[in-house]
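Every protein chain of the complex appears in place save one, which is left out.
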Amino acid sequence: MSETAIRPASLWDFANPTRFLAIAGPLIPILGAITAALFAAGLWMSFNAPEDYQQGHTVLIMFIHVPAAWLAMFCYSVMAVSAIGSLVWRHPLADVSIRAALPIGAAFTLLALVTGSLWGKPMWGPWWVWDARLTSVLVLFIVYLGLMALIRAIEDPVIAARSLAIVTLVGSINIPIIKFSVDWWNTLHQPASVSRFERPAMDAAFLYPLLVMALAYTLLFLTLHLMNMRNEIYRRRIRTLRMQAARQAEGA
Amino acid sequence: MFGPHAAYIIPSYIVTVLVIGGLVIWSVMTHRARLAELAKLEKQGVQRRARNSENG
Partner (left out) sequence: MRALFLREIRLAGRIGGGALTGLLFFLAVITLVPFAVGPDLKLLARIGPAMLWTGALLSTLLGLDRLFQGEREDGSLDLLLLGEYPVALLVFVKALAHWVATGLPLVLATPVFGLMMNMEPAAIGAVMATLLVGTPAITFIGAMGAAVTVTLARGGLLIAILILPLVIPVLVFGVSAAYGAVEDPAPFWPPFMFLCAITLFFSVLGPLAAGFMLRHAAD
């Protein structure tokens, strides 16, 4: 407690949930408006992009698929950084941040998997191939689900926060290993049977809409993250109030 | 209007809208529910203790 008072660092200004709420409150509508505008612009640009000579109209799926995949990973990075904050500095909002990011990350990973499958079917033939990239994203999805199961299983909030942070961190160390091992596994067992869609340089006509969409997704994540963090703080307040009420009722 | 692959393009957009829309609606609804809950508790006269972590 005294630590918070002494440190001048700016990040600690956010350590106070009340102050966080004061800052997040007006920020959320602004961010939401910018997100909506970016989505409108990004979608307009996407639908006006020329047809790809190889992919035809399916290139439209890219504009929603690729940002979802990026965000799935970005969200896990946010959680890993928050886990460090929670374990090392005991930052009070770090745990809130991990919890708030969890469902969003899982949703984006699910989106990346489903839209990827819908894109893969007309391009490759099968709905799903055990390609290195697909498999590692699937593993990421399992990690998200496991973490969600974990916080639901532990009742004590302090232990839940610790466990969540530790498992998140261990998972983040492992994701590169999984990626690497699965890459290797794929080259061993499936010698390039799928023609992976990869072009060295993307045409500007596709690149700009993609970038705008990616920015829109990122801001969407930030908005949702702030909203969920706010909800989580309220949830904790309600919990303390309930317990206090119960205690008062007992005392009276 | 999306060529021969409309059957894949349209569902992928629908899924995206559903999932993102679901997330947004879920967040907003939770926010409202939490605020209502807090107001109800306050009405019942439960006061938040002035804790250090809350007042900084």
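Think of it as A and B in the order they're written, each chain with its own count starting at 1.
Basically, a contact is a pair of C-beta atoms (placed from the backbone, for glycine too) under 8 Å apart; a residue touches a chain by one contact, two chains touch by 3 or more.
Note that this is a predicted model, so its numbers are computed, not measured.
Colleague: With touch defined as in the header, list the contact partners of the absent chain among those displayed.
Modeller: Within the full complex, the chain not displayed touches A.
Colleague: For a quick check of understanding: of A:37, A:170, A:207 or A:243, which residue touches the chain that isn't displayed?
Modeller: For the chain that is not drawn, the touching residue is A:170.
Colleague: Based on the whole complex, identify which of A:36, A:110, A:123 or A:150 touches the chain you can't see.
Modeller: Within the whole complex, the residue contacting the unshown chain is A:150.
Colleague: Just the residue numbers, please: which parts of chain A touch the chain that's not shown?
Modeller: Where chain A meets the chain not shown: residues 139-140, 142-143, 145-147, 149-150, 153-154, 156, 159, 162-163, 166-167, 169-171, 173-174, 177-178, 180-182, 184-185, 188.
One rule holds in what follows: only the chains that are shown with their structure count from here on.
Colleague: Compute the distance, rounded to whole Å, between the mean C-alpha positions of chain A and chain B.
Modeller: 15
Colleague: Spell out the part of chain B that touches chain A in their complex, as residue ranges.
Modeller: So the residues of chain B in touch with chain A come to 2-6, 8-9, 11-13, 15-16, 19-20, 22-24, 27-28, 30-31, 34-35, 37-38, 41, 44, 46, 48-49, 52-56.
Colleague: Any idea which chain A residues touch chain B in the complex?
Modeller: Per the touch definition, chain A meets chain B at residues 1, 4-5, 15-19, 51, 56-58, 60-61, 64-65, 68, 92, 103-104, 107, 110-111, 114-115, 118-119, 121-122, 220, 224, 227-228, 230-231, 234-235, 237-238, 240-242, 244-245, 248.
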